[in-house]
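This is the structure I have questions about; it appears just below.
All protein chains of the complex are present and in place, except for one that has been dropped.
First chain written, first letter: the chains are A and B, and each begins at residue 1.
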Amino acid sequence: MKKETAARQKSDGYLMLEKYLLKNTRAKAGLLILLFFALVAIFAPLIAPYEPKDISFMPWEKPSLAHPLGVNSYGQDIFSQVVYGTQVTMAVGVMAGLLTSFIGIFVGLLAGYKGGRTGEVLMRIVDVFLVVPTLAFMIVLAAFLPSMGIWNLIIIIGGLNWLWMARSIRSQTLSEARREYVDAAKVQGMGTLEIMFREILPNIIPVVTANMVMVITSAMLTEATLSFLGLGDPSLISWGQMLSVSFDNNAILYNAWWWMLPPGLCIATLGFSFMLIGNSFLDIYANDRGGAVKL
Amino acid sequence: MKGITVKYVCKRFFSALFTLWVALTFNFLLPRMMGGDPAEFLASQTALGSAEYAQQVREQFGLDKSVFEQYIRYLGGLVRGDLGVSYTNFPIPVTEIITQAIPWTLLVVLVSTLLSFLIAWIIGTLAALKKGSWFDNLAVGTSFYIQSIPYFWVGMLLVMGLGYHLGWFPMGHAMTPGAELSSFWAKAGNIAYHACLPVLSLVIVSLAGRMIMMRSNILQVFSEDYIVLAQAKGLRRGKILTKYALRNALLPSFTGLMLSLGQAVGGAIATEIIFSYPGIGLTIMNAILSHDYPLVQGCFAIIALSVVAINFLADLIYPLIDPRVSLD
Partner (left out) sequence: MENREIVLSVKDLNVRYTADRGEVQAVTNVSFDIHKGEFFGLAGESGCGKSTVAFSIMQLLKGAARIAGGSIQFNGRNVLAFTKEELRTFRWEKSSMVLQSAMNNLNPVVTIGSQLMDAILAHEALPRRAAQERARELLKLVNIDPARIKAYPHELSGGMRQRVVIAMALALRPDLVIFDEPTTALDVVVQYNIIRRIQELKRRMGFSVLFITHDLPLMLEMCDRIAIMYAGRMAEIAPVERLLEGGAHPYTRGLLQAFPSLVGPRKELRGIPGSVPDLITPPAGCLFYERCAHRQEDCLLAPPALEDLGGGHSCACRHMLSKEVG
């Protein structure tokens, strides 16, 4: 038993990595797609053949060698826009997702571990807000904000999305809190926060990651929707923003499929990769705990 | 089966009322926290554009009173069903505009949500029954992909493909102009025809997540002891599936159905824009673009109200179908 613990501590991180990622085809495929988009985002200036806002081309030009995805109604190269859009979409998705995760993890752990009055009140609040239609609320909020920069976007999306995650983390924490290691930590005189973050959190990392991945996907989709509704930052080029512009400029009537398809496919594919990763994490974790884990 | 107690109904009702109050208070506070003076804005939009006009507007909409007084007036108005007067369509009350829009949204949202759940239940059950088969793999794989597609994008593609290109369906609006004068059935047909694409676009995307959920619910139930015992009892397959497996697997998704009915009202906004569908979503977006704050607030109040009402209804129905729910 002792030897086992020592071995576990030695390479805990690596074992987890191996178990959840390297030995899992689905998760690996997801990670590969994610990596691809991340590289595109990082090296966007090198990959994009033109400046994304350069308007020096023939409007409505169909895909060609010079413009692999054609030209939009303003005479901008769509391929370059898609490449640069990766940056904004991923940044907003990841940042908002992280913000959501911080709140969700904290509230969930606190409500699940502390329980009692604090947990009760926290969950009551969560339940009340769960009923409020989130997207409509975001739209109203975005509408009343004097200006909509990328930070406002991140804060609005990230700050209003944590309810489900808090719930899921809480229910997982509730079942973890009954395990022996928590009692052991209590006996050792660890504080509440210390137990929450140093003992329980590492044990529910797969659930946290799965949640985080879903939250990032949903943040990406929300960004796309808000941008589409004209509530994003019009100076930014994101995939959602591109779809918005294409719709406003009657791309449908010009039959400009080359303008509408790529951003949507990119969103779907990136979301797909997140789904693959999150879901396979959950499956493995559920197998470990001998039953299904609900998000 | 036990009946629902009065105490239970009261408890749920007050809980719903509390939620509604929270939502409506936010609704009141938001525009006031954001700064900016709607009266100035409105005055600047008109030819008169003067300080006097702004003052006049302020008085007209009660914006010159203290915030607390405004809040009381706001809540009082809500109780009386008065949501104020629209800035842009000046003499027309907000309630009147919303009453015209809400049936369209309800139609699309109700039909698409119910349809999506129904299809998801069927495909999810089949996939679970044939776990590991090509059908299961295809259904799950496709769903994973579709799940993260922006639903408005599907709407755009449908308009382009089935609407504009093939011309099978109308590209927008709730009915052909003049159709309201025709016979009841012709009118109903016309409305249904126009609702096809919006409904389809909402169904396609929401189907995916629900199907995955249903499939895992069924698989979970299949592993329960009472299913093994039902098999050991020599029950026929159909009976095991319906009375023992499906009944237990469907119950959790009933709550999901009700919750998503609420979220779907907000979710249909982009769809309504794509199809120029004259529902609450189109109304709220137009109101936002023209800074018609009373109308924005009114729309949100109505959305919040309908969501809370649907949840209250779900709370009342759920104990009737799940005997385990305690009634206190």
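Note that a contact is a pair of C-beta atoms (placed from the backbone, for glycine too) under 8 Å apart; a residue touches a chain by one contact, two chains touch by 3 or more.
Source: prediction; values computed, not measured.
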item: Partner chains on view for the chain not depicted; value: B
item: From B:125, B:147 or B:248, residue that would touch the chain that is not displayed; value: B:248
item: Absent-chain contact - pick from B:83, B:158 or B:230; value: B:230
item: Interface with the unshown chain - residue positions in subunit B; value: 224-226, 228-236, 239, 243-244, 247-248, 251, 321-324
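Everything below uses one rule, namely that only the chains that are shown with their structure count from here on.
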item: Intercentroid distance (Cα basis), subunit B paired with subunit A, Å; value: 23
item: Contact set on subunit A toward subunit B in their complex; value: 128-137, 139-141, 143-146, 217, 220-221, 224-225, 228-231, 240, 243, 246-247, 252-253, 255, 257, 260-261, 263-264, 267-272, 274-276, 279, 292
item: In the complex, subunit B residues that touch subunit A; value: 18-19, 22-23, 26-27, 30-31, 33-36, 144-150, 152-153, 156-157, 159-160, 163-165, 171, 216, 219-220, 259, 262-263, 265-267, 269-270, 273-274, 284-285, 288-289, 293, 296-297, 300, 303-304, 307-308, 311
